[in-house]
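As structure tokens, the structure follows; a few thoughts come after it.
Apart from one protein chain that is not included, each protein chain of the complex appears where it belongs.
This part shows chain A:
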Amino acid sequence: MVDEDLLRTLTPTVIGILGRRGASWTAAEDAVQDALVEAVRVWRDAPPRDPKGWLVTVAWRKYLDAVRADTSRRRREVLVDEEPEPGPAEVVDDTLQLYFLCAHPSLTPASAVALTLRAVGGLTTRQIAQAYLVPEATMAQRISRAKRTVSDVRFDQPGNVGTVLRVLYLVFNEGYSGDVDLAAEAIRLTRELAARTDSEEVAGLLALMLLHHARRPARTRPDGGLVPLAEQDRARWDTRLIAEGVDVLQAALARDRLGEFQAQAAIAALHADARTAEETDWVQIVEWYDELVRLTDSPVARLNRAVAVGEADGPRVGLAALADLDPALPRHAAVAAYLHERNGDPVTAARLYAEAARSAPNLPERDHLTRQAARLNAELRSCP
């Protein structure tokens, strides 16, 4: 059996090595894909002792073949290019460069995601297409357009870690369709990034992902229905992942350079820390939301803060916090419905739950909100 995880892990390194030997990004990526195909074919019978060395050799040969197939004039030019850069070898982590290239600001978020999964993650185009529920041909075009967009970007240009984190966060949030678990893949890639960088926010994002992933088994019913946080069976949370997430977060927070992912992870950690929903430390959660609002000024953070305020200081105060926010915000009606119900106004709550259901962005949420409205309406009918 060929170790596909190993192949995936080695992919970005090998692309990086070819890139630094002078291959263009597109050519390097194509050559490595060819080499991976050959690895799957050959390794079953003759696994190499040094898989990385094997891949570099074969990919480089594929690259040279491709170059030689080009016109003779171009060949002469490129052969000069093939010479290794003179001077002392730099200590550069090629994989890290590849992360930055794939999340380059010139790419749209969707292209950056596709390119990262392909080049850094080593997924096949088909796997990525399946995960995003689009035809393989469409995804192939998305990836090749993305490659063209960054083909002129110099490989050694330092990137912005913030854009990389946003891309990984998008991958993590995508849900669970297709034969590749994108959440697990995002965690794997973030782990590797965290091992290569010295950034609190990378650690913050990793902690956030681990803490959310830990609760995943309890978040949905077998039929796909949502289970709200307060009703989740906390025995099903993965305590090992929670412990790891908390450790990663604490190490990051200790460095006293707060960022939005660390703040979000802190909120997730406080939820994970409560043995029952009633034990949740809502006062501290509100404080972290204050930090998050200060850092991001995000309306979504303000909306979530209103929920936390409602728990910490009572629904009336929560509703007051909500009053400052734009009712057009996604999930605004759902939050308002919840706070009105807790404030003892089931009539308004039922109406708002129904309104929230109509504008829900996905089926499980819509079903959940419809059930909430139905529950309240049934109660209202039975005791008029």
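Throughout what follows, a residue touches a chain if its C-beta (ideal position, glycine included) is under 8 Å from a C-beta of that chain, and two chains touch if they have at least 3 such contacts; residues count from 1.
Note that in this section contacts and distances are computed from a predicted model.
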Per UniProt record, name of the chain withheld from view ["Sodium:proton exchanger", "Sulfate adenylyltransferase subunit 2", "Oxidoreductase, GMC family" or "YCII-related domain-containing protein"]:
"YCII-related domain-containing protein"
Absent-chain contact - pick from A:G53, A:P135, A:P217 or A:G344:
A:P135
Contact with the hidden chain, among A:H212, A:H332 or A:R351, goes to A:H212
Specify the residue from the set A:A35, A:A183 or A:L322 that touches the hidden chain.
A:A183
Touching the hidden chain, out of A:E4, A:D345 or A:E365, is A:E365
Across the whole complex, list the residues on chain A that are touched by the chain not included here.
108-111, 114, 132-135, 137-139, 141-143, 145, 172-177, 183, 208, 212-213, 216, 226, 229, 264, 271, 304, 307, 331, 360-366
